[in-house]
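A short worksheet on the structure shown next.
All protein chains but one are shown at their positions in the complex.
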Amino acid sequence: MSDYGKTYGLWRDAAEPDWTAYTRHAFVQGLGDGTLPRSAFLHYLRQDYVFLIHFSRAWALAVTKSETVEEMRHAAATVQALICDELALHVGVCAAEGIAEAELFATQEETANLAYTRYVLDAGHSGDLLDLLAALAPCVIGYGEIGARLAAEHGSDGPYGEWIATYAGEGFQQACRDVGALIDGAMARRLGDDPHASPRWQALCDRFRTATRLEIGFWDMGMAGA
Amino acid sequence: MSDYGKTYGLWRDAAEPDWTAYTRHAFVQGLGDGTLPRSAFLHYLRQDYVFLIHFSRAWALAVTKSETVEEMRHAAATVQALICDELALHVGVCAAEGIAEAELFATQEETANLAYTRYVLDAGHSGDLLDLLAALAPCVIGYGEIGARLAAEHGSDGPYGEWIATYAGEGFQQACRDVGALIDGAMARRLGDDPHASPRWQALCDRFRTATRLEIGFWDMGMAGA
Amino acid sequence: MSDYGKTYGLWRDAAEPDWTAYTRHAFVQGLGDGTLPRSAFLHYLRQDYVFLIHFSRAWALAVTKSETVEEMRHAAATVQALICDELALHVGVCAAEGIAEAELFATQEETANLAYTRYVLDAGHSGDLLDLLAALAPCVIGYGEIGARLAAEHGSDGPYGEWIATYAGEGFQQACRDVGALIDGAMARRLGDDPHASPRWQALCDRFRTATRLEIGFWDMGMAGA
Partner (left out) sequence: MSDYGKTYGLWRDAAEPDWTAYTRHAFVQGLGDGTLPRSAFLHYLRQDYVFLIHFSRAWALAVTKSETVEEMRHAAATVQALICDELALHVGVCAAEGIAEAELFATQEETANLAYTRYVLDAGHSGDLLDLLAALAPCVIGYGEIGARLAAEHGSDGPYGEWIATYAGEGFQQACRDVGALIDGAMARRLGDDPHASPRWQALCDRFRTATRLEIGFWDMGMAGA
């Protein structure tokens, strides 16, 4: 199992069985073995483009809620990676299918999509950086875990090989380790050496689990688009 | 048709056919003629309790985004009415059914519920007071329109008469007219005498329509809870 | 010495000698013994009117950052008290001096004023409810402490008797106790039974102290307006 830091491991375990339902969802299995209908994948990609825009906004919110230059640099680098790299992947794949970026941008958000990103943003606005990071973590690190597993099990030659290679690749894996380290540092700074003794521990686990459930809803939405 | 101000009428017309789908939803018709299953009503009430908490937060956000003392007073009075009066209605009805407030508060938010309130909050955080008001309006004023119509068509003697009487009552109707006046004033202050000539007009209509669609999803959720 | 709760006492002690410099400032002493120039008082009142508008916005922000209905009710009640009662006091006193509310609203904020309220608002946006409450506390509770002391030492017959009576009065004193209880509850909920063992303790003390220093700057501004 991937190792993206101490806190992440604890949050993931506390989010079971939802975590497994997310990371081993039928949509994910279909990406791995290549059986996912292309229409479902494209439906997902269009929604995910809009998702990434609001997810980038949430990482930018993390910059505004940082307490150290280190935290700011981490969060700002993530915003750049999302806007410059990950968004470009979607634009590229969709362009190859004849879908222009303006069309992607005009995609009407489905409720499952909108619910997820606005929940993350509100986690940040209502709480502090930890509340926000707990809501941001499942997407970043979950995709890292999914990508690494699918690459190990299926390689990246199948019809969704480019997707798998992106998230299994060293660039994204390093980003996951960086986010894990950011979370561990932010926890230590605010909650001390024994975070799960804090009264906030349960609420943070709940944030992580809610975001995990919203990931499941996102895959469901992708499947329904087939 | 109820008259809650100039802007509201324009936004409502622009949101058709979604506006009619919201205000004449099967859930609404069932409230009026008394055929709505009690289980659906209670499911709705539990979710609506959590909804009102986050909706109150969104009205409090409107206080922080006001530019005049008049706007602040309006928004602050709405927060008080929501927290003190409307929340109490839910607590009372649920108590009569043996559901305690602590249980209400612990209700797990469904996605349709969470999507709606977090969308409204983000409308406020990402934009200005107008963006927030356009997302707040469909719930407040739509309930006023629904309450007034159901009272006229069915009276308030049926099994859901207390619900109808609340929203048809002079207190809530006045609140709707106040919100309509707040919106008209805020529009004039920021967009001038001819708001629909503003480049922002379409985006504000879209906000209102998105919130209207999320209302439809909320009723759907209520029906599904039967 | 006034008793407005456990946390307040600890924060106040940690903010010495700034706390004494704030609560026993020459401006305060002049309010008590009646030697404060009327021009300084009116200058202060005009600035304080604008202060209260932004301070109310900050309390409204606290509603959006509450985690329980209890916290929300406390914060919303404070918004109402500030907008309906305390703002009215300023309007009344100024009206008696021939200064209309529109003129008050148009007062150009001095830097010492602007710095204070925007610092408090940012404490809320960058952190969680505790960060915001630590920045809100010195004004509310400090005025309670000042009012009670001045009333005990000087009574309320002097030229600034109405001001003293307002803050020494049972209404405001109860508000201070309520805010103290809100803070104690919010601390216990988030930091546990031993808040000063939390890594956040020092940062919260620093917030309280910074707001205290900004209070000193506010009195300095009042004196300079003589």
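Every chain is named by a letter (A, B and C) in the order it is written, and numbering of its residues begins at 1.
One rule holds for everything that comes next: contacts are C-beta pairs under 8 Å (C-beta built on N, C-alpha and C of every residue); 3 or more make two chains touch, one makes a residue touch a chain.
Just so we're clear, the structure is a prediction, and the values are computed from it rather than from any experiment.
**Student:** Which listed residue (A:7, A:23 or A:56) would be found touching the missing chain in the intact complex?
**Tutor:** Only one listed residue reaches the unshown chain, and that is A:56.
**Student:** May I ask which residue of B:86, B:131 or B:145 touches the chain that does not appear here?
**Tutor:** Of the candidates B:86, B:131 or B:145, B:131 is in touch with the missing chain.
**Student:** Determine and list the chain B residues touching the chain excluded from the picture.
**Tutor:** Residues in contact with the chain left out: 64-65, 67, 125-128, 131, 188-192, 198-200, 203.
**Student:** Suppose we count only contacts with the excluded chain; which residues of chain A make the list?
**Tutor:** Looking at chain A, the ones touching the missing chain are residues 53, 56-58, 60-61, 63-64, 66, 68-69, 72-73, 75-77, 79-80, 83-84, 87, 101, 105, 121.
**Student:** Using the touch rule from the top, list residues of chain C that touch the missing partner.
**Tutor:** Spelled out for chain C, the touching residues are 57, 111-112, 114-115, 118-119, 121-122, 125-126, 214, 217.
Just so we're on the same page, only the chains that are shown with their structure count from here on.
**Student:** For which chain is the distance between its Cα centroid and the global protein Cα centroid smallest?
**Tutor:** Of the chains present, the most centrally placed is B.
**Student:** Looking only at residue numbers at the chain B/chain C interface, is the share used by both copies over half or under half? Answer same or different.
**Tutor:** same
**Student:** Could you state the distance in Å from the CA-based centre of chain A to that of chain C?
**Tutor:** 42
**Student:** Averaging only over C-alpha atoms, locate the centres of chain A and chain B and give their separation in whole Å.
**Tutor:** Distance between chain centres: 32 Å.
**Student:** Please report how many Å separate the Cα centroid of chain B from that of chain C, as a whole number.
**Tutor:** So the centroids are 34 Å from each other.
**Student:** Which positions in chain C are in touch with at least two other chains?
**Tutor:** 64 - these are the residues of chain C that touch more than one other chain.
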